[in-house]
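Quick one: structure below, then a few questions.
Note that one protein chain of the assembly has been removed; the remaining protein chains are unaltered in position.
After this line comes chain A, so read on.
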Amino acid sequence: MSGIGTGYDVTPTTYSPEGRIFQVEYAARSVENSSTAIGIRVSDGVIFGVEKKIISKMLVKGSNRRVGSVGDHIGASIAGLTADGRRIIKQANSEAKSYKDLTSEAIPLNVLVDRISSFVQMHTLYASIRPFGCAVMFGSYNEKDGAQLFLVEPSGVSFGYYGCAIGKAKQSAKTEIEKLNLSELTCREAIKQVAKIIYTIHDESKDKEMELEMSWICKESGGKHELVPDDLIAEAEQFAKDNTVSTNILNFDNI
């Protein structure tokens, strides 16, 4: 990265002569160092899958969530600095509540994402605050608008996606997602595919042990964001283990 150490990278309030804001790019880098999270939008809902490193053998299961809910009609999933992501989800919840108080209607996902992007973008403008070191995916499902999936990045940009991947293995995860027929897949089937992708991209030899965390928001869950039931996760993990060819052979690092 040219420009590093030239003094243009200590605050997001200074552009480099090429017009870049290094602090924001560094924030994006912290997302890329994170373990991977994917989200896919299928015919009847949205599924999030997160590869979680088990940081301690004594960790209580479920105490290090990287998916969260906004109200009960929107799901979110984080990659990057988890604490930063949780702050964004908290903000999203407060936006959802204020919208509901005012109008008595649930906040539409596109409106929420617009507000959250402005919030994240605002953190790229001041020398006194650090840009968010995380990217957050938001998903929702209802009869009227169908399934929707958005990604908000540390710079504050947000786009809608059929499938997205963030974190360390985002490239290979994206390649895997692109192979799926998203418009015809149902959530039930997609759970297995998501598990398979997470197992495929997980590098057993290099990475620590991992736990698969999955949540969905779909017709079956009644338009509410929930963790995928344990039995379905177990089934999907079994499917993933049976169908995953270890990619390690192809990984030059391991030769």
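Just so it is clear, contacts are C-beta pairs under 8 Å (C-beta built on N, C-alpha and C of every residue); 3 or more make two chains touch, one makes a residue touch a chain; residues count from 1.
One rule holds for everything that comes next: contacts and distances are computed from a predicted model.
Visitor: Considering the UniProt annotation of the chain absent from this complex, which name among "Eukaryotic translation initiation factor 3 subunit L", "Ribosomal RNA-processing protein 41", "Methyltransferase-associated protein" or "Proteasome subunit beta" applies?
Guide: "Proteasome subunit beta"
Visitor: Quick one: which of A:Thr103, A:Ser128, A:Ser183 or A:Ser205 touches the chain that's been left out?
Guide: A:Thr103
Visitor: Hey, which of A:Ala83, A:Val111, A:Leu125 or A:Ala234 is the one touching the hidden chain?
Guide: A:Val111
Visitor: Going by the touch rule given at the top, which residues of chain A touch the chain that is not shown?
Guide: So the residues of chain A touching the missing chain come out as 101-105, 108, 110-111, 114, 144.
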